[in-house]
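Worksheet: one structure, shown below.
Only one protein chain is missing; all other protein chains are in place.
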Amino acid sequence: MDIFLQQIVNGLVQGSIYALVALGYTMVYGIMGLINFAHGEVVMIGTLVTITVAGSLIKAGMPVALAGLAGLSASVLVCMALGWGLERIAYRPLRNAPRLTPLITAIGMSIVLQNLAMMIWGRNYLTFPALLPKINFEVAGAHFTFIQVVIVLVSAATMGGLLALIYRTKLGMAMRATAQNPAVASLMGVNINRVIAAAFVIGSALGALAGVMVGTYYEIAHYQMGFMLGLKAFTAAVLGGIGNLAGAMLGGLLLGLIEALGAGYIGDLTGGFLGSHYQDIFAFIVLIVVLMFKPSGLFGEKTGDRA
Amino acid sequence: MNKWLNPRSAFGIALITIALLGLPFVAAMGGQAWVRILDFAILYVFLALGLNIVVGFAGLLDLGYIAFYAVGAYTWALLASPHFGLHLPIWAILPIGAGLACIAGVLLGSPTLKLRGDYLAIVTLGFGEIVRIFMNNLNAPINITNGPQGITLIDPVTIGGLKFSGNTQLFGLTLSGPMKYYYLLVALAILVIIINLRLQHSRIGRAWQAIREDEIAAKAVGINTRNIKLLAFAMGASFGGIAGGVFAAMQGFVSPESFSLMESIMILAMVVLGGMGHIPGVILGAVLLSILPEVLRYGVGPAQMALFGKMLVDPESLRMLVFGLALVLVMRFKPAGLWPSPERKRELSEAAK
Partner (left out) sequence: MRTKLSVVALSVVAAFALSACGQKEEPKPVATPATPIGKPEVVVKLGHVAPMTGPQAHLGKDNENGARLAIEELNAKGMEIGGAKVKFELLAEDDAADPKQGAIVAQKLVDAKVNGVIGHLNSGTTIPASKLYADAGIPQISGSATNPKYTQQGFATAFRVMANDVQQGKVLGEFAVKQGIKTVAIVDDRTAYGQGLADEFKKAAEASGLKVVATEYTNDKATDFKAILTKIKSTKAELVFFGGMDAQGGPMAKQMKELGIKAKFLGGDGVCTPEFMKLGGEASEGNFCSLPGMPLEKLAKGPEFRDKFTKKFNAEIQLYAPYVYDAVMVMADSMKRADSVEPAKFLPAIGQTRYDGVTALIEFDSVGDLKGGAISIYQYKSGKLEYVETLGGSAVDSAKAEVKEAVAEVKEAAQAVAGAATAVGKEVAAEAKDVAKSAAEAGKDAVKAGAEAVKNAAEATKAAVEKK
């Protein structure tokens, strides 16, 4: 039983990380109907900037908590600028282009960002400074750390904050209007360029936050870390119904749980035929099955024909 | 068709034929390595044209195309290597490979028929990963694919006693292995180009176009959208399977790492960059994207040495950086691709107004 509990903890934490990144995808998609393929790279840049800033401040003798905050704010600022730049350079000029065009620019930007990061931070794995105190808890045989608790809380709070933003603020209302019909929204006096830029900037800030969380948790970073994480998070967003904030959160948690329980138990269930080497595809199989019955994801709205 | 007999066209065709026949000899002057690069360029042309059927004609976004390529490659590897002790001839393997890939295509297509746009993209992406991961892990409990170690000592293509590996003397010319593969690949590529051309203006081609533009309307005018979509997947997949077989024979070695998601994305980039749905554009995209990194490989290092006298940035990262930038810039300034079809161009310019 303690093992089962432990796997649930593992899955929830991993799932919260996916959810945090997935929120960034869904934020942009919900408004523009565009997959920001480079979002994983934004997360990576967020982690690496924090390493540089917080790491050097700690070395300079600043208290860890302060340095961590400085690192976090620096990475949020850098990523916001990056998100704004991405939208300006790679997406805005293509708003009327065929649907696949921005996908290719996104892939191009993702390659560019990875290689830039490699030039700046090098090819080696970097260690992330320990920003949060290491406290271990043990409840009913399941081990977890303070950092894990923080991760789950931060992603829940982020989702709450985003929901409030979308449904309680003027900007949120403008965003919803733009999502429904950009042309009409602009007729109603909404500056859609600004709204879309805001969506990118907010999404990227979330990416930075996710990057810092991932870094603190695994204490390791690398210029290629964003790709796989982005892919999983994107899967989570689609699973929950892309464009839906609560869906992204639940999709992320679900994905994390599927992976942990799948890796933990599928081997025994299938007599060793399927084992943890198939961990990465459980998620995809569940996704395919879900989409077969609910073509717009678990909580997605029915989308129009957009191929 | 009679415009093909027109003297100017005939001249063009003759020029192309001579150019295609002579190209490997020109490349060989720079070493066989360049012929090999040429081989890969044509292999990518082949793959891109296959994917073009799915993405360009039918408008179905497929991010897992490499899976069919993998199926074809592994079919060849398993049926013509010491791994199972089988050494079937090319006439048997290529059709089997194409058939298996075709089945895989239908398998992928059928559950995803209802999905649209981005949902389809992520499911096909997942499918590609599933195939790769299975190839990587099917070495236990029964060893089928030999797992991550890959399969070595794969037989080269042999047609009627002519072995494609090693040198052959023919009419006083020395044909190297890569050159022979080049001619085989060109022949296959011409075949797929002809099929593509014929399809484009056939009933099926128009049905695909109808689905691409408006699926509901297509259904309303009596097109069996389910079958037509499945056909697109199946045809695209078969081409992928054939390309995979040739790849396995050419390399003599396959391992799952050759079939990563990045490869799928690369082929999609070729199709979109060149001009979706437009055959000459797709060919251009494939040739450019497969040769560009190699040219940069040979160019970036020496250029830096010449300009600054030392390596400032290591060539590999600069190479990929330039590649990524090229993708962004081309799409930014030519959103419909480098060489879009005239209709597409017109539609776009209208949309922009």
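Letters are used for the chains, namely A and B, taken in the order the chains are written, and counting of residues starts over at 1 for each.
Going forward, a residue touches a chain if its C-beta (ideal position, glycine included) is under 8 Å from a C-beta of that chain, and two chains touch if they have at least 3 such contacts.
Here the structure is a predicted model, which is why all the values come from computation and not from measurement.
Engineer: Tell me which of A:59, A:123, A:168 or A:194 is the one touching the absent chain.
Structural biologist: Of the listed residues, the one touching the omitted chain is A:123.
Engineer: At which residues does chain B meet the chain that is not included here?
Structural biologist: 3-4, 6, 8-9, 12-13, 15-16, 19-20, 22-23, 26-27, 29-34, 36-38, 40, 136-137, 139, 147-150, 152-153, 165-166, 177-178, 251-253, 255, 257-258, 280, 284, 287, 291, 295, 298-299, 302, 314-317
Engineer: Which residues does chain A use to touch the chain missing from this display?
Structural biologist: Chain A touches the chain not shown through residues 3, 6-7, 10-11, 13-14, 123-125, 127, 136, 138, 143, 145, 214, 218-220, 222, 224-225, 227-228, 259-264, 267, 275-277, 279-280.
Note that in this section only the chains that are shown with their structure count from here on.
Engineer: Chain A touches which residues of chain B in the complex?
Structural biologist: 55, 59-61, 111-112, 114-123, 125-127, 129-130, 133-134, 136-137, 141, 212, 214-216, 261, 265, 268-269, 272-273, 276, 313, 317-318, 320-321, 323-328, 331-332, 335-336, 344, 348, 351-352
Engineer: In the complex formed with chain B, which residues of chain A make contact?
Structural biologist: For chain A paired with chain B, touching residues are 29, 33, 35, 89-90, 93-94, 96-105, 107-112, 114-116, 118-119, 231, 234-235, 238, 242, 272-273, 277-278, 280-281, 283-285, 287-288, 291-292, 295-297, 303, 305-307.
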